[in-house]
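A protein chain is absent from this complex, but the other protein chains hold their places.
So, subunit A:
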Amino acid sequence: MSMPQEHDYIGLSEPLPSEKSSDKTTAAAAASNVERNGVFSLKETELRLGLPGSEAPERKGGVGIGIGIGIGVSLFGKDESKCVKSGAKRGFSDAINGAGKWGLSINGGSEVDLGQKGGVNVSAVKREIPPLEERKNEAAAAANTAPASKAQVVGWPPIRSFRKNTLATNTPKKDDVGGNSGTGTSCLYVKVSMDGAPYLRKIDLKTYCSYTEISSALEKMFSCFTIGQCGQGLAAKENISESHLMDLLHGSEYVLTYEDKDGDWMLVGDVPWEMFTDSCRRLRIMKGSDAIGLAPRTMQKCKSQN
């Protein structure tokens, strides 16, 4: 099996406009985004799914499953109504599941093309990969004898709404400095966490205008952790040099993800920049190796690995 073509999806050197959305305006925004940054054609930056080494027709190149990158499809576990509502959004947990399964057990599995203009709606994608879905359902079946509909049941589990919101804390528009009335500020602070780092950082999304910028800023911000400046950094476990860190971040040993308005964890880079800043509530840099090997687990479990 040939090595998959790696793709730097964090977008250090180019933006990653989304073409999955069937919304014309976002596609247009994506196009203009690319133009603004003056980089290559959209085709080159398209994300796609497929077996390592496989290639879709009419595609120049694409990304297979790179090292440490989980790219998934919102097929499993999300209820149907939610999928339809969110169009071609991809949930992170599904990304992990998907990646794991494709990497290990797919039999000449189908290739899912998410990148085409006009988008492929999720239910259509679903039909293309029945074997995976069945496998997933088997796993779920043992623990889940819930009614056939996977829609969320109103009022169940019986949790107060203020507890539901603790996972998605401050809104992006909240002013970072207390003392203002908190209305209509021009900051867009979101928290950024990195697996293994002892504390989070906060960044103002409004100070960046592209994925490139935010990636380099994050690199700088978090380099200190992996070089052992802080107690529980990765360096405590493995001595990592600065250049190695760059390799880590560039070479996709890290996965940059964000939590959006709906509470879903998404891979950074899928959507046009404006859409990202509008919907991003917090960011997390997680270890790609954790992401791949942990199906079916989610962000929570990954955190506890450290």
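Going forward, a residue touches a chain if its C-beta (ideal position, glycine included) is under 8 Å from a C-beta of that chain, and two chains touch if they have at least 3 such contacts; residues count from 1.
Convention: contacts and distances are computed from a predicted model.
Taking the options "Protein YIPF3", "Glutamyl-tRNA(Gln) amidotransferase subunit A, mitochondrial", "Ribosomal RNA-processing protein 7" or "Protein TRANSPORT INHIBITOR RESPONSE 1-like" in turn, only "Protein TRANSPORT INHIBITOR RESPONSE 1-like" matches the UniProt protein name of the chain that is not displayed.
Contact residues of subunit A toward the unshown chain are 76-77, 93, 136, 140, 142-147, 152-164, 166-167, 169-170, 174-175, 178-182, 191, 198-201, 231-232, 296-298, 300-301, 303-304, 306.
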